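Since the structure comes first, as structure tokens, the remarks are kept for the end.
One chain of protein is taken out of this complex; the other chains stay put.
Order of writing sets the chain letters: A and B. Residues in each chain are counted from 1.
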Amino acid sequence: MTTQTWTGPVRTLTALTVTAVFILPVYLVLANTFKPGTEIFAHPGTLPLHPTLDNIRNVTGRTDHLFWAGLLNSVQVTALSVVFSTMLSAMLAHYLVRTKTRGARFIAVLILAGLMIPSAVTLQPITEVLGQLHLMGTVLGLVLVNVAANLPFGALLFMGFIKNIPLDLEEAAALDGAGPLRTFWSIVFPLLRPAAASVLIFAAVSVWNDFITPLIVLGPANGSTVTVGMYRQISEHVSDFGAVFAFMVLSTIPILILFLFFQRYFVKGLLGGATKG
Amino acid sequence: MYVPRGTRLRTAAAVAVAAALALSACTVGDGNVTKASGSGSAVTLTFLTFENPNLTSEYWDAAIARASAKVPGVTIKKLVGTNSTAYLQQLYASGQAPDIMTSISPDGFAQKGELAPWSADEMKNFIDPHAGAIKGQTYALSFNVQPIPLVYYNKDDFAKAGITTAPKTYAEFLDDCAKLKAAGIIPLEIGGGGKDTWAAAFGFGAIVSSDMLTKTPDWFSKRAAGTVKFSDPDFVAAAQKAADLSKKGYIDTAGLSRSYSDVEQAFRDKKAAMYPMGSWFSASLDKNKPSFDVGVFGWPSDAGQNVVPVVTGGGLMVNSKAKDVGLAKKWALAFAEDKANLDNSVLADGLIIGIKGYTPPANVGAMYTQTLDIYQKAQQSGQTVPAWMNTAGDGSLPPGFSDQLNAAIVDLITGRKSPQAFAAYLDQRYAAATR
Partner (left out) sequence: MQGVKNHDRPTAAGLRGPFGSVKRARPPIGASRPVAAKRRREGGTYRFLVFALPGMAVYVGLVLVPMVMAIGTSTTDRNGFRPATHFVGLRNYGDLFSDPAYLLTLRNTLILTAIVTIVPNVLGLAIAQLLDRRGWAFNAMRAVFFVPVVLSSVVVSVIWETIITDDGLLNRVLRGLGVAHPPGWLSDPGIALYSVASIMCWQMLGLCVVIYLAGLQGVPQELMEAAAIDGASPVARFRAVTWPMIAPAVTICTVLLMIGGFKAYDQVKVMTNGGPGIGTTTTLAFDVVVTGIDGAHIGYGAAKATLLLVLIAAVSFAALRLLRRREVEL
């Protein structure tokens, strides 16, 4: 086989076929979101023959505000978690890079070990810790759990960046009379912007899509996030695929937009984190 | 500044913080609070509900509003969860226990003093005030009777297979299954997909009820006391019956991937002729009539009894550490005794009401009437037994055991476990659950 056969139309056609097969499930969701229920059942594979927004309206018009309350929670939890995990992991990484003590190195190992821990494993004791702090069932409690979960990845990524920032830059600022905090936020952090973008988008996707943590930590008292809300929706609806699909589409749009905005940092973050670990 | 400005991240961070702050100002998830009428300093109590195709969020909101209208000074905050002991236990453990809850077994909670008992006086209007009692104390306002399960069947399919009357004995039942299968119709529908593993258990539950409990009604109390075991011949024989039904191809095992709402739909779509399910299915049939006529009978025993397993339950319970136990109890009673609430639970969930002097609304559907009729006849002729999988209190299954039982029943049906192995497994799990 030579390179020539593999370029040109054969390759394009193969690529198109593979891509089409791969994305078929997502196409089905999109197409069926805009179909009436009877048509979903009769012609699940076609484009909407009688396009309708009824399914979307069913979701947005629910009397219990499952979608809107969930969206509100999701936006709030994601925004707070992302901002705090970015800030805290950047500061932590700075300490770990700039402090050459054995203690700092030990802390770095401890933090990096956290990269591998699935949230399900420590969830039961986490509920107890939060219970002791009276943070169970609160947005703040959920945010803190998310920050802790995203801290290792953030710290790892920032550490790689901070290592490349010359120390004399900070020392020059210190000589000018800036305190460590001021030096960090006005001199160092701006240089970390690409890393911060990676940490931000990575944390945002994982927090937005998380299911078990908000399900347990947020509990029943404070509504749900959109991801948990979707799980609730499927138990209540009698095979109403239209509504389920519409809920999926609506709950994915916000994070998709954010992701499209930041996608190149997502990949860079993954690769950067991998190679500098 | 010499630092090049990246606007993207800055904008994003600003938007994120602004959004978070703006949202913090609102009370998140307050869509579920129903205000008490005309009271300034209302006590807010939480009420744990669950949602399913019959009991929608609109149903709960309306019912809560009616009860709150009768009890001044209460604001109810509706919580939506699941009606399982495991779920409630987790809420208790994490300090999120609701003040009022419904349709959950008090077992495990009452013993730890986490529930407020009801006095005989408070329950004077209830037909069976001792339903689900634990050591003589009642913890749930058991206001409804549910036959679980009855066999709902497709009359068209029966006619097609040449069956004229519902089976009276188990031998007739097997004959009918054979006829249905010969006519190309799968006899029995079954559920259990996704998170609804419980929907697979009803056929087996009916077999145990029809044979074992007609002989020994207090078998499960004896099991709790340890005087009988699952591996005793009676129980193994019941398991054998279920395994045989499956082996003969009488069970639509495809249903094991169907969620509860899907399996309901599958019966409507004529995937199988008979559907053993709780009486709440009658409400669904009345609300949304299938394209065929539906009949109903109690699972036939060898001896020729059409057994109706019954549980009195579904009651509200009050947390003994509720913010205001007295008020919570008052509200729970108002909720349970409200005529409009009861009417709605009849229409939405096919409940048979166990409150003195209650008569169902005139507009109940045909399937409800049939279901009620079967229940009343069975009661008169003494053919009711405890619905052992759903009973609370003495003779009920230990907390956490049901999930394992449901999974094991699927193994029995799919042939992964022999009836003997199935019974031995249950004994082992029972020991672990009560350890």
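Methods note: a contact is a pair of C-beta atoms (placed from the backbone, for glycine too) under 8 Å apart; a residue touches a chain by one contact, two chains touch by 3 or more.
On a predicted model such as this, the values are computed, not experimentally measured, just so you know.
Asks: What residues on chain A make contact with the chain left out of this view?
Replies: Residue positions of chain A that touch the missing chain: 1, 3, 6-7, 11-12, 14-16, 18-19, 22-23, 25-26, 28-29, 44-45, 88-89, 91-92, 94-96, 98-101, 104, 107, 110-111, 113-114, 116-130, 144-145, 147-149, 151-152, 155, 157, 160-161, 164-172, 180-181, 184, 191-195, 198, 205, 208-212, 216, 227, 230-231, 234, 241, 244, 248, 251-252, 255-256, 259, 263, 265-276.
Asks: For chain B, which residues lie in contact with the unshown chain of the complex?
Replies: 2-4, 86-87, 89-90, 92-93, 108, 111-112, 192-197, 253-258, 262, 266, 269, 271, 399-400, 403-404, 407-408, 410-411, 414, 416-417, 425, 432, 435
We adopt the following convention: only the chains that are shown with their structure count from here on.
Asks: Express in whole angstrom the distance between the two chain centres, defined as the mean CA positions of chain A and chain B.
Replies: Distance between chain centres, rounded to whole Å: 37 Å.
Asks: Chain A touches which residues of chain B in the complex?
Replies: Per the touch definition, chain B meets chain A at residues 3, 6, 8-9, 12-13, 15-17, 19-20, 23-24, 26, 28-29, 31-32, 46, 48, 51-53, 56-58, 61, 77, 79-81, 90-91, 93-96, 98, 194-196, 259-262, 264-265.
Asks: For the complex, which residues does chain A have touching chain B?
Replies: Touching chain B from chain A are residues 62-66, 68-69, 72-73, 75-76, 78-80, 82-83, 86, 127-128, 130-131, 134, 136-137, 139, 190-191, 193-194, 196-197, 200, 216, 219-224, 232, 234-239, 258, 261-262.
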